[in-house]
Structure formats: C-alpha cells, structure tokens
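Dropping a structure here in structure tokens format, bear with me for questions.
What follows is part of the complex, with its chains left where they were.
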Amino acid sequence: MKIRYGMIGGGEGSFIGAVHRKAAALDSRFELVCGAFSSNAEKAKRSGAALGLDPARCYGSFAEMMTAEQKLPENERMQAVSIVTPNHVHFAPAMMALEHGYHVIIDKPIAFSLDEAEALHAKVQETGLVLALTHTYTGYPMVKEARHRIAQGDLGRIRKIFVEYPQGWLSTFLEADGNKQADWRTDPSKSGAGGATGDIGTHAANLAEYVSGLEITKICADINIVVEGRKLDDDAAALLKFSNGASGCLIATQVAAGEENNLKLRIYGEKGGCEWTHTDPNTLLWKPLDAPVQVLRAGTGYLCDAAQKGLRLPAGHPEGYLEAFANIYVNFADAVHDHMQGRYTSEADYDFPGTADGVRGMRFVERMVASGKSNDKWTDFS
Amino acid sequence: MKIRYGMIGGGEGSFIGAVHRKAAALDSRFELVCGAFSSNAEKAKRSGAALGLDPARCYGSFAEMMTAEQKLPENERMQAVSIVTPNHVHFAPAMMALEHGYHVIIDKPIAFSLDEAEALHAKVQETGLVLALTHTYTGYPMVKEARHRIAQGDLGRIRKIFVEYPQGWLSTFLEADGNKQADWRTDPSKSGAGGATGDIGTHAANLAEYVSGLEITKICADINIVVEGRKLDDDAAALLKFSNGASGCLIATQVAAGEENNLKLRIYGEKGGCEWTHTDPNTLLWKPLDAPVQVLRAGTGYLCDAAQKGLRLPAGHPEGYLEAFANIYVNFADAVHDHMQGRYTSEADYDFPGTADGVRGMRFVERMVASGKSNDKWTDFS
C-alpha cells in the first residue's frame, strides 16, 4: 500500500518540491494526494492541477489542508506531509502536522532556529510519530558503506576528519537580480542565523558525524561575508575536535567560483583512510595503510546491508542524487508502515535523519556563528 | 493526465522490469494499472499484488490482458504496454498490442530476429501508433549534447569513431550455476543470433550512430566464444566504415574480467574530438584542436535544449541510469500525448529510439555474425 501524502510548498518554480516528488515517486511507495503548494490560492490550485491532483484537494494553506483532510474517509485522507518551504516556514506546518497525527518529512534544516528544532524534537517524542529530515547525502549507499566499515573498526581509532563543501554559485551578488534560490537563502529573516553555514555547512557536519559515528565537541570557526552587500555568511571554515579526541577541518563556502556542489569527506584512522566525493558518488576510495587503495563500487556484492538496501541497479549503472533522496523516503516509508502496524519504536532505530539530527544541525549553525564572532580559539559544541 | 500502462513480463526476480517501473514512475507521467507479469498465473498475481495492483487486472497472459482491458471503460483501461520479457517474447506481445491499438515501449533489442523487427516497423507505420525502444544510453543528456554539437558542425567533418562496451560479468560459466540473467542471454533460443553482439554491441552501435549522425556501412568483425561451453558469442570486436567515409572500431565484450559496464564513445573530426563515458555520465569531454579540453557538465546553462529537457537537477547533482531511462519514457509520453491529441506524426520527429533503430539493431547483429564467419575483410551493412 502506497502512503498517501500531501505537500506543503513546492508550487510552480520551486526546485526542491519537484525533487521531493520525484524521490517519493521513484520506488512507488508514496502517492501524492493533496497539497498546499503556495500561499497564493490561485497559484496553489494551478500547481496542483499541473500535477493531476483533484482540485478539491489543492488547498490555499497548510492549516486548511490539515483540517480538511481529516474529514475525508480514513482510506482516502493523507497520512503524511512533505514540507518543502523555505526555512522560516518549516516549524509551523511541522508542528501542526504532528498535532493532527500526520507523519512528517521535511527538507533540511529542520527549522529556523534551535528553539524550534528542540520543540519539534520534543513533540515527536510526545506523539510517537515519524519525522524524517532530508539530509540527502547520508542517503548515498557508498556513504553508508563507509559508516558501516568504520563502525566495525576497519580503520581502527579515527584520528582525522576532513569534510568540505565548496560551491561557487553565490560568487556574485545574485540576490540583487531576483534569483529566487539566492533570494531567500541570503535573507536572515527566511534562512536563519547562518547562510552557507546553514545551507551547506549543516550537510557537511551531518555527513562527518554520520559516517564517523563521532560527535563534534569543539569548533573554531572563521565566518565571512565575501560578496559585498550580502546579509548572511557565504563562506565558512572551521577547525574541529571530535568526541574521541580526533581533530578535523570543515569547509563550507558558496564563493568558490567555478565549483559546482563538491561535497567531499575524508576520514583517517590508525589502519587506513577512506574518501567519498559527491562528484562520483558510486565510488568509495578505501585506503588501507601500506596496501593499495581499493576502489569500492556501488552495485557490487561485497557491500553491507544498508548500502545494498539503497541500491537499485547492478555495478556500473550510476545512481545519483534523486536515488539518494529516494532512499530517505524509502526508509521513512518503512518507519511509517511499521507505525501503522504498531511496530515503530523511535527514529534512533532507523536509518534516516530525524529530529536528533535536526537539533544537532541547528545547534551547529548557532555554535558556528558564535565561534565566528569570538576571539577565543575554541567554542564548545554542546 | 498520467498514461495508464500495463506491463508484460517483469515479475518477481526480474531486474529490468523494476527498472522500467521506476523509470516510468520517476516523472509521474505514467501509472501502472495492470500486468501480465509471468506466464505462471500464480506468480503473475503475486507480482501484481506486491505492486499494489487490483488483482482483477493481474493477468495470466498478455493475450488475456489485451482483450480484457479493452472491455474496461475508456477512462480506466490501459493505453500502453511496456514489454520487458526476454528477447524471444518481444515480438508476439508487441504485434498484438499494436493490433489492439495500444502504444508500446519495449526493452531492447526490439525482437528476436531481423524479420520480426521489420514486421514491427511495418506495423507501426500501418497503425500510426507509438513504439519506443529503451536504448537507454541515448537518454543521457550529455550524449544528447554531443549529438547536438556534432550535428551543428562543431567538430567539422567526422573522421574517427571509437565505441567500446567492456563488461566482465560473463567471465565465468555463470549460466551453469543457474544465474537467471546469464541463462537466457547465453541461450540462442531466447536471445537470438548474437550474445554480446546483441546484448551490448547493439547499444554501442546505436550510440555511435545516434551521436555522430552517421550510419555504419561496412563492418569487419571478430566474434568469439571465449568461455568454454557457452553457446553464444561473449566477445566481439569490429572495424567499421561509416556513411561519410569515416572509420572506427567497436568493442563489445562480456569477458573483460574486472570491468563493470563501461560504455565509452569517442568521436574525432577535423576541428576536435569528444568523449563520453558511462562511468561519469554527467560529463562530456570536449577537445578542441589546439586548445584546452573543456569539461562540459550536466545541469549547466550552456547545454542544448534536448540535453536541458533530460535534466532534473542543477550542476553538481549527479543523475544516472534511471534518469536516462526515464528520459525515454518522458519522450515516449510526449509522443503518446501528441497522438491522443491527433498531433503525432512519426517516430522520426521525436527524440526516442523507435522501430527504425530496432531494425538497425537487428541488422547489426545479423551482419556482425555474418562478418564473423566470413573470410572477407569487409561485410556490407545494408
């Protein structure tokens, strides 16, 4: 049985809304049944029509959608919502959804502020509902393979973690030209306390922690607004300390002109290292100490269960960003189904980013911003 | 409006059936409404149930499906069929579908023999229906970009075409172990006259012709059964001549132990060359004579319309095999919609592989096999 879901945001001209819909559609685990695609009622209807939805279920607001759907027969009404609005419109619909008994999947970051994130975390614990956060990169199978191998000790004690996320698309004052993506992302009233820090720095930090199994404990950040006139940071770098004593570096910049979206993670331990790059996501370079580098590949038989589960094709058939995104939807679907059958426990038992990651992400932004302003070398992350 | 389709083949344990379903689902242009998933009635039902289909529309045979669906109300019954059976069961359902007025999308090769391919080609012309063939690789946006640039003369007159498709998965006598994929592909009664020649050689030839805009006119083939006991060729190579006088090489082998699925195309003309590799499908290397190589990338603004149409994400967000596959489904959907509105002309006006490609593919297999047996250097391809 497909899970019936409604979408909040993601109307005409939205980029991330289409991504969520394709990710949800790919494995036929979800059916889009309704939406509040825009706060503009006419645009909301038009967006729904373009998607072939029943006009009666194209709502003018998320609040209307939540109450109207509850009046539909149980076997018709939506069971989950997908929230794809800008950051400042994450909290209200998510909270309302949880209060109305809907499961939630939400684009990252989870909210606008740390307080909001903590409130959502508490509400999920209170309601026992499922809330997933689309930190896409942890959905890649070879990322899961790295996590698995490190967890079972194949690299020994971890010593160094380098994670970087260089982009170049904000190298010019794009927001002045009315670019929709740049506009809200560089506006503190919509994006939150961090610019690059929140938009991509959170991905980098989340990836480093997910794969290493360690937590960042201290940061020393250099945060900059590089492009004149911009209102939020477009560039950040930090020295890091991790819970086991390992150290590392994090780079998150949107002014690396000429770069696309080159998230890269390298982790080194006593027995070797590994390297994963978003440009070639189906490969994990495995670097044993004093032995040849191995090129681990998606679709092969030697991968761990979590990686295998996230793969649809044999080796040599590239899978990409939408498939990684879909893996979060699939694992969210598994949790929702378990919930329906009374078997759901808590997000900690599932392989998808949840409210704990959401809280950590918001705290990361807050701590980075604090460190950026501080003259002390180290700022605690806790 | 989604196109309602039924699937023939693709039941439990099928690889390519799932690929077709995901490709059809990705962009929400199709809805799977029925299926004849297996000649085993019980398995057919079970497969349909797993996909959430109405049990009444899980048929025991494609013949039953074709007639039963026609009795349903027009706004419910299937409008197209997707044929994902082994090669020897392509022709009968395709022909029957055309005779019953259904559009057809079919896994390559189009049929078991050249005669069958020509009959389907004629039937499509007779009925005016749409038939698409999933030569996946031509669905990649950067392949379309290469075709576009060559068509507008950016490389000058084409001189050399190198295409290769090395795989290693048939390096051992896998069919002896009951491997389902290996089993029918190496069985002449199911696969047809060619093994590697048909399975992957046709992809290579199709890609070379699609991108260059040229036709192969002569071949000189060396065809081998490398693994002892095998009944069909697992290795082929050929020297090629093209319609404009250019020459080239084609490699299609399944015994390149250690290789995955490394289709690669290189084309050189008077003014430069280009290179596309399936391992990194979002990149097209562009090599102007006497100037630096350019790394053309998916998701950028400088690509041609056909490439842009096949992309869902901005630069740096990898798209893969399923997306390329889905691009054929999308272009097929456009054609079917045009047909519904009386605007469809012929496959020649659309960017998807059709019956003409199907005929060419089957002729390629026949000519390769003939050349492989001949002591003459050159065998005409026509």
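So that you can tell them apart, the chains are marked A and B in the order they are listed, and the count of residues begins at 1 in each.
Simple rule for what comes next: contacts are C-beta pairs under 8 Å (C-beta built on N, C-alpha and C of every residue); 3 or more make two chains touch, one makes a residue touch a chain.
Nothing here was measured: the structure is a model prediction, and the numbers come from that model.
Total copies of the shared sequence across the full complex, per this structure file: 4, with 2 shown.
Methods note: only the chains that are shown with their structure count from here on.
Annotation: 35 Å between the Cα-based centres of chain A and chain B.
Residue ranges of chain A in contact with chain B, taken from their complex: 1-2, 15, 18-19, 21-22, 25-28, 32, 51-52, 167, 259-262, 278-282, 297, 299, 312-323.
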